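Heads up: the structure comes next, in structure tokens.
The complex appears here without one of its protein chains, the remainder shown in place.
This part shows subunit A:
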Amino acid sequence: MKARFMKTALVTALTLCAATSYAKQEVTVYTAFETDILAKYKNAFEQENPDIAIKWVRDSTGIMTAKLLAEKNNPRAEVVWGLAGSSMALLKSEGILKSYTPQGLGELNNALNDPQASQAWFGNDAYFNAICFNDIVAKQLNLPKPTSWDDLTKPIYKGHIAMPNPASSGTGYMQVSAWLQNMGEDSAWKYMQKLDTNIAHYTHSGSKPCVQAGMGEVAIGISMASRGAKLKTQGAPLSLITPKGIGWESEAVGLVKDSDAAKRVVDWSISKNANELYIEMYPVVAHKEVVSEMKNFPNVKQVMAKMDFARMGDERADVLNKWSDKFDSKSEPKS
């Protein structure tokens, strides 16, 4: 800590001694990145841009989105960095994000970026769902390993599957959205209806189903893949299964205030250097040249669902209402 502080101080001091000395400019960045990595990103950025200081405001994805919407008429944020793609699409349609073409855009994988004209947000990384399958419990119960979404509706899995409630969890909504967009509306609802008979319970958090599969509380959890990978590394007897059409979302960056400093933050956030930091935490990042194999993480690139984030954001309230009416009103968990 002390060393880092000294380093920052030294850099600052050197900057101040430079011929063109000016006061450090502060840029307010709203983010939903995990707390522990914020300092790292800030330091890396400020080392390359000594005249700008990042001021983080951090909250969970849901709260951050709500905050940005609430401040619509009087935005305090200058940059949004590390917020879910569907939220970014919503912010764009509300006119909060300014369209901008950052430097080095060509080096990004376009699948993670704003798909609409006059692009306003750009992917940093992507996170995924997976089916967490507990091998030990499955063996005890004689459950075969499922390989497709349809497998999960087989009667043998009745009462052994947990899934996040999409009304409580973005992860849950991400998967419901992936089904809706890839199976087609009607067949997706029919699928969820069939799956529902096998569900032991819907949880209020996105990682919980994997956690419960990891603990053997259920045999199968449809949940956040990175959580499953971590649990597997810790020693949980899990297999991560990724059938075709797995839900995913990008975390992205966008410009709120049309200033030079803010633009430089956006530029840096999609740079190769930044992506090399993302890859330490996320299995898939936007930059084409940055790839790595995360421990125990399934190869997801081929099975990623086609996702229209704008649609995902637009129809959210309707889908959740419909979902709640169909499945939320069942009171008793089936044992």
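Basically, contacts are C-beta pairs under 8 Å (C-beta built on N, C-alpha and C of every residue); 3 or more make two chains touch, one makes a residue touch a chain; residues count from 1.
Here is the rule we go by: contacts and distances are computed from a predicted model.
**Student:** The hidden chain: which UniProt name fits, "ABC transporter permease", "Ferrous iron transport protein A", "assimilatory sulfite reductase (ferredoxin)" or "TonB-dependent receptor"?
**Tutor:** Checked against "ABC transporter permease", "Ferrous iron transport protein A", "assimilatory sulfite reductase (ferredoxin)" or "TonB-dependent receptor": the hidden chain maps to "ABC transporter permease".
**Student:** Of the residues A:Q47, A:S118, A:Q193 or A:N321, which one touches the chain left out of the display?
**Tutor:** Per the contact definition at the top, the residue touching the missing chain is A:N321.
**Student:** Just name the one of A:D51, A:E71, A:E276 or A:E315 that touches the chain not displayed here.
**Tutor:** A:E71
**Student:** Among A:S86, A:Q175, A:S207 or A:S269, choose the residue that contacts the chain missing from this document, as touch is defined above.
**Tutor:** Of all options in A:S86, A:Q175, A:S207 or A:S269, contact with the hidden chain holds for A:S207.
**Student:** For subunit A, which residues reach the chain that was dropped from this view?
**Tutor:** The list for subunit A reads 34-36, 58-60, 62-63, 65-67, 69-71, 74, 76, 136-137, 165-170, 199-205, 207-208, 210-211, 214-218, 227, 230-231, 234-237, 316-317, 320-321, 324-325, 328-335.
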